[in-house]
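The structure follows.
For this depiction, one protein chain was excluded, whereas all remaining protein chains were kept in their positions.
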Amino acid sequence: MNNIVDSLKQRIIPGTKKKSRIYRVRKKQAGLPPGTLIHTGIKKVENVLIDITEYSEEKFDEKKIETVEDSFRLRDSELTSWINICGLHDTAVLEKVGAHFNIHSLVLEDILNTEQRPKLDDYDSLLYCVLKSIEYDETAGEITSEQVSFVLGKKWLITFQERLPDCFGPIRERILKSKGRIRKGGADYLMYALMDMVVDNYFSVLEKIGDSIQYLEDELVGDPRTENLNTIYKLRRELLFLRKSVLPLREVLNTMLRDDFEFITAETDIFIRDVYDHVIQVMDTVETYREMISGMLDTYLSSVSNRMNEVMKVLTIIATIFIPLTFVAGVYGMNFDNFPELHWKWFYPWGFWSTIFVLGVVMFWFFKRKKWI
Amino acid sequence: MNNIVDSLKQRIIPGTKKKSRIYRVRKKQAGLPPGTLIHTGIKKVENVLIDITEYSEEKFDEKKIETVEDSFRLRDSELTSWINICGLHDTAVLEKVGAHFNIHSLVLEDILNTEQRPKLDDYDSLLYCVLKSIEYDETAGEITSEQVSFVLGKKWLITFQERLPDCFGPIRERILKSKGRIRKGGADYLMYALMDMVVDNYFSVLEKIGDSIQYLEDELVGDPRTENLNTIYKLRRELLFLRKSVLPLREVLNTMLRDDFEFITAETDIFIRDVYDHVIQVMDTVETYREMISGMLDTYLSSVSNRMNEVMKVLTIIATIFIPLTFVAGVYGMNFDNFPELHWKWFYPWGFWSTIFVLGVVMFWFFKRKKWI
Amino acid sequence: MNNIVDSLKQRIIPGTKKKSRIYRVRKKQAGLPPGTLIHTGIKKVENVLIDITEYSEEKFDEKKIETVEDSFRLRDSELTSWINICGLHDTAVLEKVGAHFNIHSLVLEDILNTEQRPKLDDYDSLLYCVLKSIEYDETAGEITSEQVSFVLGKKWLITFQERLPDCFGPIRERILKSKGRIRKGGADYLMYALMDMVVDNYFSVLEKIGDSIQYLEDELVGDPRTENLNTIYKLRRELLFLRKSVLPLREVLNTMLRDDFEFITAETDIFIRDVYDHVIQVMDTVETYREMISGMLDTYLSSVSNRMNEVMKVLTIIATIFIPLTFVAGVYGMNFDNFPELHWKWFYPWGFWSTIFVLGVVMFWFFKRKKWI
Amino acid sequence: MNNIVDSLKQRIIPGTKKKSRIYRVRKKQAGLPPGTLIHTGIKKVENVLIDITEYSEEKFDEKKIETVEDSFRLRDSELTSWINICGLHDTAVLEKVGAHFNIHSLVLEDILNTEQRPKLDDYDSLLYCVLKSIEYDETAGEITSEQVSFVLGKKWLITFQERLPDCFGPIRERILKSKGRIRKGGADYLMYALMDMVVDNYFSVLEKIGDSIQYLEDELVGDPRTENLNTIYKLRRELLFLRKSVLPLREVLNTMLRDDFEFITAETDIFIRDVYDHVIQVMDTVETYREMISGMLDTYLSSVSNRMNEVMKVLTIIATIFIPLTFVAGVYGMNFDNFPELHWKWFYPWGFWSTIFVLGVVMFWFFKRKKWI
Partner (left out) sequence: MNNIVDSLKQRIIPGTKKKSRIYRVRKKQAGLPPGTLIHTGIKKVENVLIDITEYSEEKFDEKKIETVEDSFRLRDSELTSWINICGLHDTAVLEKVGAHFNIHSLVLEDILNTEQRPKLDDYDSLLYCVLKSIEYDETAGEITSEQVSFVLGKKWLITFQERLPDCFGPIRERILKSKGRIRKGGADYLMYALMDMVVDNYFSVLEKIGDSIQYLEDELVGDPRTENLNTIYKLRRELLFLRKSVLPLREVLNTMLRDDFEFITAETDIFIRDVYDHVIQVMDTVETYREMISGMLDTYLSSVSNRMNEVMKVLTIIATIFIPLTFVAGVYGMNFDNFPELHWKWFYPWGFWSTIFVLGVVMFWFFKRKKWI
């Protein structure tokens, strides 16, 4: 395998090739102590952007802050507080937040490691949850995922995103306009609302994949081509990628429902059950799509094999009709001195052509009977 | 993938293409508050039709009502009450019913979202159950499904259907004629009776699919054609669709049996066990059909490959017999000055033809031994 | 799918085509009240035959009775009683039995519905168990199954069979001759003995299938033919059918062992464990056979592909040898005025034939090196 | 299927064909009372051989005995006792042992039925365990299995083997020489030691299979042949057979560990856990081998398909080069009176051959570009 990798390196001009999304794995240098803060993702935003939102049923306040220390008073605020941090490359910010809000060093490490699997960890003083926000990148034609981390305390929630744009705008607006019950709920309801938004995005992506599958299907019935095959493989891979993001989320939500967490009230549980149902539905659709794609692959392959059959039949029909005829013509092209047929006067126009005709008719009847024509 | 979708859009004249049943996914705009009432299905009925049925062992009353408010007194009726609502596009009706009967906003949202997965949710004051009523659409040659929702209170049941015709006619008649134990049972027994009817419909659909499979099988033994392949794929997809509707129903009924619900009496449990058995049987049949269809696919593919073999054999037999003979004829067609055989008197009639004959016999014997003829 | 079914109906002369065993599904008109007694099977016996057996360790009595009412006194008999009913088409008999022995209407419905899945239902006053008796129909070359239902009370057992011949003869004889512990056991032991007999029959059927598989395997090694393929598919289907009958039986027996049933004593439990082991063994064998058959399919397909290869090689060898030679012969058949070779005296016997010979030898060496010869 | 079996019987001369190990199923005549002692295996030893071993930490005694009654005193012996019985065909011996040691008749039936699945049954007074001793039969090139049954009482163990040679020699020697802790342990430890030996044998068999797989792999890379395919199928079947023997053993040992058995002490449990680990390891290896073999099948099939491709390419190259050339030669072999080219003096040596040459070069370039050469 080594040789392959080597020859690979020789052929790829360094710097022109970046590692594909799918083949990236978490990589921290083995032997480092746990909790060492190293950002494993790609730096996706210039400055770390922090904004804070405080609200209760009556009050509402929201602002962008410059230094992370400005948010520290929120830990002991009376109101429900939400600190939203976009950008992970500045580990100093994370360290300060971790120290002040008493976040375990392993949690901080997980927030930075952007190849995390969706999971839920319960620490006595807080709840840590990580999931994947999925989007459809129109330019690359690929699904892109961003890691979103939640740290939930009693009355506050801290969210970490990898990059801008901040995808939680609509929720902030709902809080501002006091739509629905969001102002009545606490930090746990806020976390639910954000997770619900992330899951709703899965449906948009699925819809686009569904469009492509339906289109492909129509294509394959009419006229299968090699490009279709590549598209099938591409779709299969995107679904594999999507599934890898969604499957663990089901367990996360199931744990939320099954176990009793201090910070999650019974009323919010009803809403989490709703998100759980949605995730099940996403998984269902992904599985259905996977089965359809595998069916399309079968369709493609058997239609290719049909083509092959047709090609073979044409060849066989032409060859089996004309090869014997050519032999006959070859016979009468021989130069024997004693070759009586050559001298029969009406043999050429009648004898020869009727032989040819009879042979042709017999062959045609034979192919007809075999259902080749 | 993007390019595909784009090129798709260019090729499909807008408005002429509607989204296929299988590729539809639930789609609410991400970020909307939960419980926002938006009807995601297609408007399938002009006006919302509401009829109410009240009964006890002695009494029976049934009528169509104009405004949903007329049904509100049923909440506190002494009799067993059934409110049946056909048509979901008028969200105002739903909102009023929800407010009066104290239905959670998430339930209302689920009722409207017609891409729901069958499920059972327990709210303290009521029980919410959603399932898929399956029918076989004779004109489109496809299975169509309609979402049916049940909201069960202590003495009342509200059912929501997407469209007319109201498929619960036979049950209403049974109540009227007091056939079986339906008048003795409460609202829970009524819910059972309606669910049983829905499940019984699955058997009709399965029977039609069974007919198609049996027919296909006879076809494939005789004379496999490309159309058969398309039918196989079509059947496979219909079964996939059916399975997706039935599989979660099993869990729903299992939960009903396993957990203790306030509104479901022990006597009704026996009947629910019966429906559960039927659903298991439906699943069993679906799985058996899926295995048969996958077997038929194998049959088809190997018979196609057999055909190919036969074509190849014919070509090979003809070519291997005549190509050498043509060579021989070609040799004696050469124009060398010194070509002794050409001048031997009896070579043509005896030497040449016997060579041809011997070669033919040898080839024939060779193919016979190879079992190609 | 509809068009298919329609065209199917046009092609099949009505009445000449009966529905195959595998595609039959339970079909009661949707909306009928539960417990409606409709016989869904085929009427397999002219008159309903009822015989009753009473025994204790000392006494034994057995007789055929004319009307079902004659058996009613057995409900309160001191002795262990067995009522055996062959033939299900007369629903009146069943109704009377049901009323007298206090059998739930759902049980009666299940007894009549002969497309039942093996199952065990516990009603307070009795135990209902249904299973499939399998036989190998020598004339049709197919497995046939008959539904056998058991209703177990405290001291009595009622068995329902679809048709004659009554397959429980050997057990009746064992009771008569007092062989083994059957006279000492109660009605539960009798039920065990009957179930054991049904399961023992599975082994006979499996043995016959095993014979066919072994035979097929020998065939395939020697000389694979298309008929073999059909037999493989046929065997696969029979095993699918068998598995469908046996798999739920395992759960039935497991429930019997795990749960505590009033009417089944601890001593009988030991024997039921024995039947359970046998069923596991049957399932094991079925799964092994299925794997072998799938392996045989692979063998068949790869030997077909080998054949194809051989055909192609022969064609290629012949064609690649003679096509160039024919070209050479064609060249010297040209009629150019200025064609020096034609006038060289010894070119034909030496030059031409040695060219041919050299070309042939080169080709032969080439094929030898490629390992085609 | 019937016809197949019939035609099978006609073709196989009776007596020359014995049933293969894999297709044998347990067969007792249906309807016989449970506990009927019938030996279903093949008589593998002339006389039943019985030897008894008694030991404690200080004492040791071992002898062969003539009649089974000589062993009866061991039931109440102070020492740990082991009765080893080789040969099962004499049911009288078994009946006597069963009566004296109070063994349930179902156990006796299971001991005799040599197509048993490994299992563990707990009877109040004793523990019954059956497993498969596997050996590699060098002459037949097949895995052979022998059923070994253990009946464990408080201080005694009875083992039943189908045939000689008695495979428990090394254990007897260990007791004699007092190696390890065997003399300190009771009958349960003895049973463990014997089971451990049986499992150790699995590793030897696996090693031989591993050798064959490794060899096959090297073969396939070099030069795949049809014989390799047969070997692949053979190995696959042997592994299927092995798996069938080992899989239930895992459950047996798991039950031993999980449940509390009166006769098995906590110290022995540690050793049983060790055997359990070994069995898991055997299963693991079997599964790995199965995956490798399935991978080898893929390798074989794709290399066959590669061959086919190569054959096709050679044919195509030769045919597409020479068929047009032959046409050209054919043209100039025509006998038209007015055929100007024939009379051009230098056409043959220059015009004709350069046409041929150019056509050949074009073709060669075409094939080169297509990467066929």
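Points to keep in mind about this one:
Labels for the chains are A, B, C and D, by order of writing; each one numbers its residues from 1.
Keep this in mind: a contact is a pair of C-beta atoms (placed from the backbone, for glycine too) under 8 Å apart; a residue touches a chain by one contact, two chains touch by 3 or more.
This one's a predicted model, so the numbers in the text were calculated from it and none came from an experiment.
Between the chain not shown and the residues D:65, D:99 or D:323, the one that touches is D:323.
Only one of A:65, A:99, A:308 or A:362 touches the absent chain when the whole complex is considered: A:308. Remark: the residues of chain D touching the chain excluded from display are 138-142, 169-171, 174, 179-182, 193, 196-197, 200-201, 203-204, 206-216, 221, 231, 234-235, 238, 270-271, 273-274, 277-278, 280-281, 284-285, 288, 291-292, 295, 298-299, 302, 305-306, 308-309, 312-313, 315-316, 319-320, 323-324, 326-327, 330-331, 333-340, 370-372. Residue positions on chain A in contact with the hidden chain: 1-5, 8, 19-20, 22-36, 104, 106, 110, 115-117, 119, 121, 123, 223, 226, 229-230, 233, 236-237, 240, 244, 297, 300-301, 304-305, 307-308, 310-312, 314-315, 318-319, 322-323, 325-326, 329-330, 332-335, 339, 341-343, 345-349, 352, in rising order.
Keep this in mind: only the chains that are shown with their structure count from here on.
Chains that count as touching both chain A and chain C, per the definition above, are B. Among the remaining chains, none touches chain A as well as chain B.
Farthest chain from chain B (centres taken as the mean of C-alpha atoms): D. In the Cα superposition of chain B onto chain C, the rotation angle, rounded to steps of 5, is 70 degrees.
Touching two or more other chains at once are residues 305, 308, 312, 315, 319, 323, 326, 330, 333-335, 339 of chain C.
Chain contacts in this assembly form an open path, with each chain touching only its neighbours along a single line. A list of each chain pair in contact follows: A-B, B-C, C-D.
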